[in-house]
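What follows is an incomplete set of chains from the complex, kept in their original frame.
The chains carry the letters A and B, assigned in the order they are written, with residues numbered from 1 in each.
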Amino acid sequence: MVSVAIVGAAGYAGAELTRLVLGHPLMELAMVTSSADAGRRVSQLYPALAGCDLVYVPHDAARVSQVAQVAFLAVPHTAAMAIAPGLLEAGLTVIDASADFRLRDPGVFSAWYGTEHACPDLLCDAVYGLPELWRDAIPKARLVACPGCYPTATLLAAAPAIEAGIVTSGHVIVDAKSGVSGAGRTPTSGTHFVAAAESVTAYKVGAHRHTPEIAQGLEDLGLTDVRVTFSPHLVPMSRGLLSTVYLDIVAGMPVEDAHAVYAEYYADELFVTVHPPGVMPSTSEVRGSNRAHIGVTVDGAGTLVVSAAIDNLVKGTAGQAIQCANLALGYEETTGLDRPAPVF
Amino acid sequence: MVSVAIVGAAGYAGAELTRLVLGHPLMELAMVTSSADAGRRVSQLYPALAGCDLVYVPHDAARVSQVAQVAFLAVPHTAAMAIAPGLLEAGLTVIDASADFRLRDPGVFSAWYGTEHACPDLLCDAVYGLPELWRDAIPKARLVACPGCYPTATLLAAAPAIEAGIVTSGHVIVDAKSGVSGAGRTPTSGTHFVAAAESVTAYKVGAHRHTPEIAQGLEDLGLTDVRVTFSPHLVPMSRGLLSTVYLDIVAGMPVEDAHAVYAEYYADELFVTVHPPGVMPSTSEVRGSNRAHIGVTVDGAGTLVVSAAIDNLVKGTAGQAIQCANLALGYEETTGLDRPAPVF
């Protein structure tokens, strides 16, 4: 049993973390922090968590350190790098769901986030928490940088082909579709129901901050001369993320062979399902769960088209954070994530 | 540990039962039956249940009896009354999610369902499985008739006021709103996305088969001269059911007093939350969970307006069936239902 604090607990990612920690048999939720919602009860802000009478308190590193052994950070980017060092010094394990420790190169970070990194030394200590691709480092980690939602789905979709050496070009086209919760809890003109319903739209094409994270991941997988074309789209659903990835592969490879690469790669992964050749996943299959479902095909132009579906708030954020914490703490990796989610 | 069969497992209610049994620590899923989908794997029909490699088989009472101690029936009405007797004779505990054993009066059944009841003798043995209102009989039950989704929400909304004796008229107006999954898995012109989206509509006003079940429940709660006006509506969401109930109450009662009746009535119920006076629940609060959330107000006309939100497939069907099975089997009532659902 480990005592847990969630920092920035009132946003969507924080709320899903709260939900998962409350249902985790080996975690005890000791503290939830929020600057904007301090003083409110969890069950007041999220009636789905009825029965949780914890009250949001402002973040205070000392108080967090007193009550918790593990801290999940669900704060906005640039806030996490201000908070993590203190918690690490106090001996906590830090599982960061923000973007602050994902990019190893502080220059890339400052180029995309518009500010210098506050603690570049920690970047080499941070472990990128995508267990299916880089599981080994996580058990030793004290600071885990959980991947972004788009990189999670995209790298899961690209990894088997790259590692199998069948990808022939470093130019990877990623056309991804996300539900509206990916935009966060703050109401904006773009997240208004009327704006988002009956609408699909591309946004931040070529300018989304997950682009360099995807590129770094592709390089880590062994792809060379990496160039990423990344077009995120907003679709009218609350949850769910689908990343459709286009890869040039060796000429003439039949879809069955490409599929076999994927099926074998993920054969032992409990959270990943590879559908039969040509069968593509839908995001509703993974709603509320920590699963990633993957479909693979090769079209008449010889392009490998891979589509990966996740719940952006679970495998894309909070669930993966729990999965990483389980590994870091030496628990069974699936603990607290093993019950099936509603069937849609 | 008990061995479980789900009869009619391929519909929405059956699939949610499958999900909940798979996640239940004291149940083992031994068999899933389906006439239409026999031969397919569960994970094929419901990819959310990836990892469940059970194959649907046609219903066969003898085979069910060999492998299971408990049978959940999720078949259409009139099918359950053909199946239940055999399973009961074979010694199984039967938890029926259909309508066949809900109405105690076989004449009322035949009037609303257009056919004679096949086993009217069993109607007195069947226990109506709404634990928060009639918990005591369930532990002794071998045949539980789980309430319909509309009656569940409506009776939870009406019970405290009726039992407190503050309701002054037997005419109860129920304006209820259901998500589209309530119409079942078979595709129809009415469940087509294009027909259901951007649309709200009343249907079967005064003619819905849950009407006599609501009336019977209101009478059981002690209301006299019961007349039910019931208007179900279809709203564009997959899950969720909201029943807004209008009750004439003693003149001049302030909302705080009415609210106190509800808060006290449900004070010890783990699955029911009564919101503060005037705060109404939304169905998204209970999506995927076995919870019922209730809001209470009294308006300027002196009418008690109570709104109850449930997930039609969980507290309205499969979750309540598990809850009843837990009671019937002597398990903790919340077993397998105790982890919080996604926050929306």
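Quick notes on this one:
Keep in mind that, in the parts below, contacts are C-beta pairs under 8 Å (C-beta built on N, C-alpha and C of every residue); 3 or more make two chains touch, one makes a residue touch a chain.
Given the structure is predicted, the values throughout are model-derived calculations rather than measurements.
All together, the complex described by this structure holds 4 copies of its single chain type, of which 2 are visible.
Just so it is clear, only the chains that are shown with their structure count from here on.
Chain centres here are Cα means. That of chain A falls 36 Å from that of chain B.
Those residues of chain B that touch chain A in the complex are listed here as 12, 15-16, 18-19, 22-23, 43, 46-52, 181, 197-198, 238-239, 270, 273, 275, 281-282, 284-289, 291, 293, 313-314, 338-344.
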